[in-house]
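Removed from the display is one protein chain of the complex; every other protein chain stays in position.
And now, subunit A:
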């Protein structure tokens, strides 16, 4: 019982980043812009969080305020970095996939370079234990058997993530903003002829993806690795893309898919808890999240329907 609670709890911790990044990707893709730069935006977020949390603590930010400052900076810098993507693909109509790849490579190289210059040639930032986030038990709710262990004894960023899933769904499906954003991704010509600025909504979509991916990256640095190095983000951005597709570009669907992938990641940390699982070679467990992504997308995602105008730059003159 306790083991299951722990397994679910770890699942949530790992899923948090995936969910947040997937939500960001949904905003971008629903507006019609493919964003495979999510991995790179996560790298920017994880890096910013690790660096600003460390230095703000040095500057005297006490308690969890250093970590929150790191989170804030990861959101701001993630959004700022995604602006590169927006300018290239929306204003200059560059190929969205290529720009996404460029974002990934650029983010990787840039952050490693900066880490080495900031931390005297070291490949990683200082360890953040003690100043990063700690788990917080929600009063009363955490007393519930199993559910309490699974859901309500976790990091503040995970609670924030629960909230953002709901907020994203509400924004996309209940507000004027969401209706317009989705219309731009489905049929930009229709939006344009009723006076909606396709360019504006696509910029917003891409910038939101940067902000969310930055936040997602930050949660990894501040709740899982406690530092930033070149291995901190290793494919989670791509798994988040898989979660978007598998979740049919819907916040709740994508959150469900991300939970599943998070579960696969959590399994490897829990494997030594059970006798039967100890015999499985570690390498296989490490492979699991990626393998599942591959299998799910190959077999289950065929029916998934992408926004109609996804990947097409808007050209009002085209017949």
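In the analysis below, a contact is a pair of C-beta atoms (placed from the backbone, for glycine too) under 8 Å apart; a residue touches a chain by one contact, two chains touch by 3 or more; residues count from 1.
We take it that contacts and distances are computed from a predicted model.
Engineer: Which of the following is the UniProt-recorded protein name of the chain this complex doesn't show: "Outer membrane lipid asymmetry maintenance protein MlaD", "ATP synthase subunit c", "Heme ABC transporter ATP-binding protein" or "Peptidoglycan glycosyltransferase"?
Structural biologist: In UniProt, the chain excluded from the picture bears the name "Heme ABC transporter ATP-binding protein".
Engineer: Of the listed residues A:179, A:199, A:271 or A:285, which contacts the missing chain in the full complex?
Structural biologist: A:179
Engineer: Of A:109, A:123, A:189 or A:235, which one is in contact with the hidden chain?
Structural biologist: Here the residue in touch with the unshown chain is A:189.
Engineer: Provide the residue numbers of subunit A that touch the chain removed from this figure.
Structural biologist: So the residues of subunit A touching the unseen chain are 174-176, 179-180, 182-183, 186-187, 189-196, 308, 316, 318-319.
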